[in-house]
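Step one of this worksheet: look at the structure below.
The complex is shown incomplete by one protein chain, all other protein chains being positioned as in the whole.
Now for chain A:
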Amino acid sequence: MSEKILEMKDLVKTYIMGDEKQVVLKGINLEINRGDFLSVLGPSGSGKSTLMNIIGCLDVPTSGTYYLSGQLIRDLSEVSLSHIRNREIGFVFQQFQLLPRLSAQKNVELPLIYAGVSERKRHERSAYILERVGLAEKMKNRPNQLSGGQQQRVAIARALVTEPTILLADEPTGALDQQTGHQIMDLFKELHAEGKTIVMITHDPGVAKNGSRIVRIVDGNLSEGVYNA
(Lines give C-alpha, C1' and ligand atoms only; values in the text may rest on other atoms or scores of the structure.)
Protein backbone atom coordinates (compact mmCIF):
# COMPACT_ATOMS: atom_id res chain seq x y z
CA MET A 1 0.00 0.00 0.00
CA SER A 2 2.94 2.33 0.25
CA GLU A 3 4.15 2.48 -3.34
CA LYS A 4 4.78 6.13 -4.06
CA ILE A 5 3.28 7.13 -7.37
CA LEU A 6 3.36 10.90 -7.08
CA GLU A 7 5.88 13.15 -5.45
CA MET A 8 6.10 16.96 -5.43
CA LYS A 9 8.98 18.86 -3.82
CA ASP A 10 9.07 22.63 -3.33
CA LEU A 11 6.78 23.01 -6.29
CA VAL A 12 6.20 26.63 -7.29
CA LYS A 13 3.94 27.97 -9.98
CA THR A 14 4.18 31.59 -11.00
CA TYR A 15 2.08 33.44 -13.52
CA ILE A 16 3.18 36.67 -15.10
CA MET A 17 0.18 38.93 -15.54
CA GLY A 18 1.27 42.09 -17.28
CA ASP A 19 3.95 43.59 -15.05
CA GLU A 20 2.80 41.67 -12.02
CA LYS A 21 4.22 38.36 -10.95
CA GLN A 22 1.65 36.19 -9.27
CA VAL A 23 2.81 33.24 -7.22
CA VAL A 24 -0.07 30.78 -7.23
CA LEU A 25 1.64 27.77 -5.67
CA LYS A 26 4.24 28.62 -3.01
CA GLY A 27 6.33 25.51 -2.51
CA ILE A 28 4.07 22.50 -2.48
CA ASN A 29 5.30 19.24 -0.96
CA LEU A 30 3.04 16.30 -1.61
CA GLU A 31 3.32 12.54 -1.79
CA ILE A 32 0.61 10.20 -2.98
CA ASN A 33 0.77 6.42 -2.60
CA ARG A 34 -0.97 3.88 -4.71
CA GLY A 35 -4.47 3.29 -3.38
CA ASP A 36 -4.84 6.70 -1.75
CA PHE A 37 -8.12 8.59 -2.00
CA LEU A 38 -6.85 12.11 -1.52
CA SER A 39 -9.15 15.09 -1.17
CA VAL A 40 -7.61 18.46 -1.93
CA LEU A 41 -9.80 20.95 -0.10
CA GLY A 42 -9.57 24.63 -0.73
CA PRO A 43 -11.63 27.72 -1.42
CA SER A 44 -11.70 29.26 -4.87
CA GLY A 45 -8.56 31.25 -5.63
CA SER A 46 -6.50 29.07 -3.33
CA GLY A 47 -4.52 27.58 -6.19
CA LYS A 48 -6.26 24.20 -6.17
CA SER A 49 -7.14 24.38 -9.87
CA THR A 50 -3.54 25.15 -10.74
CA LEU A 51 -2.43 22.23 -8.59
CA MET A 52 -4.90 19.99 -10.41
CA ASN A 53 -3.62 21.17 -13.80
CA ILE A 54 -0.07 20.35 -12.78
CA ILE A 55 -1.01 16.94 -11.37
CA GLY A 56 -2.91 16.29 -14.60
CA CYS A 57 0.08 17.33 -16.71
CA LEU A 58 -1.97 20.03 -18.40
CA ASP A 59 0.52 22.53 -17.02
CA VAL A 60 4.12 22.39 -15.84
CA PRO A 61 5.61 23.86 -12.64
CA THR A 62 7.80 26.95 -12.67
CA SER A 63 10.26 25.42 -10.22
CA GLY A 64 10.53 22.45 -7.93
CA THR A 65 10.15 18.84 -8.96
CA TYR A 66 7.17 16.72 -9.87
CA TYR A 67 7.52 12.99 -10.31
CA LEU A 68 4.61 10.98 -11.66
CA SER A 69 5.10 7.20 -11.76
CA GLY A 70 8.80 7.83 -11.32
CA GLN A 71 8.97 10.16 -14.30
CA LEU A 72 10.13 13.75 -13.88
CA ILE A 73 7.52 16.04 -15.45
CA ARG A 74 9.66 18.89 -16.68
CA ASP A 75 10.91 20.12 -20.03
CA LEU A 76 8.60 17.72 -21.81
CA SER A 77 7.19 18.39 -25.25
CA GLU A 78 3.49 18.81 -25.75
CA VAL A 79 3.42 15.45 -27.50
CA SER A 80 5.06 13.69 -24.53
CA LEU A 81 2.68 15.43 -22.12
CA SER A 82 -0.30 14.29 -24.16
CA HIS A 83 0.97 10.70 -24.01
CA ILE A 84 1.42 10.94 -20.22
CA ARG A 85 -2.09 12.37 -19.82
CA ASN A 86 -3.46 9.56 -21.93
CA ARG A 87 -1.68 6.82 -19.97
CA GLU A 88 -1.43 8.10 -16.40
CA ILE A 89 -4.40 10.39 -15.78
CA GLY A 90 -8.13 9.86 -15.87
CA PHE A 91 -9.93 13.18 -15.73
CA VAL A 92 -13.38 13.71 -14.24
CA PHE A 93 -14.71 17.23 -14.63
CA GLN A 94 -17.38 19.19 -12.83
CA GLN A 95 -19.31 19.74 -16.09
CA PHE A 96 -18.79 16.11 -17.25
CA GLN A 97 -17.35 17.30 -20.61
CA LEU A 98 -19.05 14.67 -22.71
CA LEU A 99 -19.28 15.17 -26.47
CA PRO A 100 -22.99 15.67 -27.15
CA ARG A 101 -23.05 13.99 -30.57
CA LEU A 102 -21.48 10.75 -29.42
CA SER A 103 -23.17 7.88 -27.59
CA ALA A 104 -22.11 7.07 -24.04
CA GLN A 105 -20.00 4.19 -25.34
CA LYS A 106 -18.33 6.35 -28.01
CA ASN A 107 -17.52 8.96 -25.38
CA VAL A 108 -15.89 6.32 -23.22
CA GLU A 109 -13.89 5.05 -26.20
CA LEU A 110 -12.40 8.48 -26.94
CA PRO A 111 -9.18 8.17 -24.87
CA LEU A 112 -8.66 4.66 -26.28
CA ILE A 113 -8.67 6.11 -29.82
CA TYR A 114 -5.75 8.33 -28.84
CA ALA A 115 -4.07 5.37 -27.17
CA GLY A 116 -4.24 3.55 -30.49
CA VAL A 117 -6.45 0.70 -29.28
CA SER A 118 -8.21 -1.30 -32.00
CA GLU A 119 -11.92 -0.79 -32.57
CA ARG A 120 -12.84 -4.27 -31.36
CA LYS A 121 -10.86 -3.85 -28.11
CA ARG A 122 -12.34 -0.38 -27.62
CA HIS A 123 -15.84 -1.82 -27.82
CA GLU A 124 -15.03 -4.58 -25.34
CA ARG A 125 -13.37 -2.35 -22.81
CA SER A 126 -15.89 0.49 -22.97
CA ALA A 127 -18.79 -1.96 -22.60
CA TYR A 128 -17.11 -3.60 -19.63
CA ILE A 129 -16.38 -0.36 -17.84
CA LEU A 130 -19.85 1.12 -18.50
CA GLU A 131 -21.30 -1.99 -16.96
CA ARG A 132 -19.03 -1.46 -13.97
CA VAL A 133 -20.43 2.06 -13.34
CA GLY A 134 -23.98 0.73 -13.71
CA LEU A 135 -24.82 1.97 -17.21
CA ALA A 136 -24.99 -1.30 -19.14
CA GLU A 137 -28.46 -0.34 -20.39
CA LYS A 138 -27.52 3.17 -21.49
CA MET A 139 -24.48 2.54 -23.68
CA LYS A 140 -26.15 3.67 -26.91
CA ASN A 141 -27.71 6.79 -25.37
CA ARG A 142 -26.40 10.24 -26.05
CA PRO A 143 -25.52 12.54 -23.13
CA ASN A 144 -28.72 14.59 -23.50
CA GLN A 145 -30.73 11.40 -22.97
CA LEU A 146 -29.03 10.80 -19.62
CA SER A 147 -29.48 12.38 -16.21
CA GLY A 148 -26.69 14.43 -14.63
CA GLY A 149 -25.67 11.54 -12.42
CA GLN A 150 -25.61 9.16 -15.36
CA GLN A 151 -23.55 11.61 -17.39
CA GLN A 152 -21.01 11.83 -14.60
CA ARG A 153 -20.88 8.04 -14.50
CA VAL A 154 -20.11 8.02 -18.21
CA ALA A 155 -17.35 10.54 -17.53
CA ILE A 156 -15.97 8.35 -14.75
CA ALA A 157 -16.09 5.34 -17.07
CA ARG A 158 -14.18 7.37 -19.66
CA ALA A 159 -11.58 8.24 -17.01
CA LEU A 160 -11.21 4.59 -15.95
CA VAL A 161 -11.14 2.95 -19.36
CA THR A 162 -7.42 3.51 -19.92
CA GLU A 163 -6.64 2.14 -16.44
CA PRO A 164 -4.78 5.28 -15.43
CA THR A 165 -2.43 5.64 -12.50
CA ILE A 166 -4.52 8.42 -11.00
CA LEU A 167 -8.22 9.22 -11.28
CA LEU A 168 -8.20 13.01 -11.11
CA ALA A 169 -11.56 14.53 -10.27
CA ASP A 170 -12.29 18.25 -10.24
CA GLU A 171 -15.43 19.03 -8.20
CA PRO A 172 -17.09 15.83 -9.47
CA THR A 173 -20.32 16.54 -7.57
CA GLY A 174 -20.35 20.28 -8.24
CA ALA A 175 -23.03 20.11 -10.90
CA LEU A 176 -25.18 17.49 -9.22
CA ASP A 177 -27.91 17.57 -6.62
CA GLN A 178 -27.05 16.28 -3.16
CA GLN A 179 -28.52 12.81 -3.52
CA THR A 180 -26.89 12.18 -6.88
CA GLY A 181 -23.66 13.61 -5.47
CA HIS A 182 -23.80 11.01 -2.72
CA GLN A 183 -24.23 8.23 -5.25
CA ILE A 184 -21.19 9.44 -7.18
CA MET A 185 -19.20 9.59 -3.94
CA ASP A 186 -20.31 6.04 -3.15
CA LEU A 187 -18.97 5.01 -6.55
CA PHE A 188 -15.66 6.74 -5.77
CA LYS A 189 -15.45 4.92 -2.48
CA GLU A 190 -16.12 1.61 -4.19
CA LEU A 191 -13.38 2.36 -6.69
CA HIS A 192 -11.07 3.26 -3.83
CA ALA A 193 -11.91 -0.01 -2.13
CA GLU A 194 -10.93 -1.79 -5.34
CA GLY A 195 -7.52 -0.17 -5.05
CA LYS A 196 -7.83 2.75 -7.42
CA THR A 197 -5.83 5.88 -6.66
CA ILE A 198 -8.08 8.93 -6.59
CA VAL A 199 -7.27 12.62 -6.28
CA MET A 200 -10.35 14.78 -5.80
CA ILE A 201 -10.30 18.55 -5.80
CA THR A 202 -13.17 20.25 -4.01
CA HIS A 203 -14.18 23.34 -2.07
CA ASP A 204 -16.84 21.42 -0.15
CA PRO A 205 -15.65 19.96 3.17
CA GLY A 206 -18.63 17.60 3.18
CA VAL A 207 -17.47 16.09 -0.09
CA ALA A 208 -13.79 16.15 0.90
CA LYS A 209 -14.42 13.95 3.91
CA ASN A 210 -15.17 11.03 1.60
CA GLY A 211 -11.43 10.81 0.96
CA SER A 212 -9.13 8.57 2.97
CA ARG A 213 -6.80 11.51 3.30
CA ILE A 214 -7.43 15.24 3.13
CA VAL A 215 -5.02 18.05 2.38
CA ARG A 216 -6.01 21.70 2.57
CA ILE A 217 -4.73 24.31 0.23
CA VAL A 218 -4.99 27.93 1.25
CA ASP A 219 -3.36 30.81 -0.55
CA GLY A 220 -0.92 28.58 -2.40
CA ASN A 221 0.22 26.62 0.65
CA LEU A 222 -0.62 23.02 1.32
CA SER A 223 -1.16 21.57 4.76
CA GLU A 224 -1.80 17.97 5.69
CA GLY A 225 -4.38 17.00 8.23
CA VAL A 226 -7.80 15.66 8.79
CA TYR A 227 -10.42 18.28 8.45
CA ASN A 228 -12.85 18.46 11.29
CA ALA A 229 -16.22 19.48 10.10
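One rule holds for everything that comes next: a residue touches a chain if its C-beta (ideal position, glycine included) is under 8 Å from a C-beta of that chain, and two chains touch if they have at least 3 such contacts; residues count from 1.
Note that contacts and distances are computed from a predicted model.
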### Message
Name the omitted chain as UniProt records it, choosing among "Carrier domain-containing protein", "Fe-S cluster assembly protein SufB", "Pyruvate dehydrogenase E1 component subunit beta" or "FtsX-like permease family protein".
### Response
"FtsX-like permease family protein"
### Query
Among A:34, A:83, A:182 or A:209, which residue is in touch with the absent chain?
A:83
### Summary
Out of A:56, A:143, A:181 or A:220, the sole contact with the unshown chain comes from A:56
### Message
For a quick check of understanding: of A:33, A:69 or A:97, which residue touches the chain that isn't displayed?
### Response
A:97
### Summary
Touching the unshown chain, chain A contributes residues 53, 56, 58-59, 78-79, 82-83, 85-87, 89, 91, 93, 95, 97, 99, 101, 110-111, 113-116, 158, 162
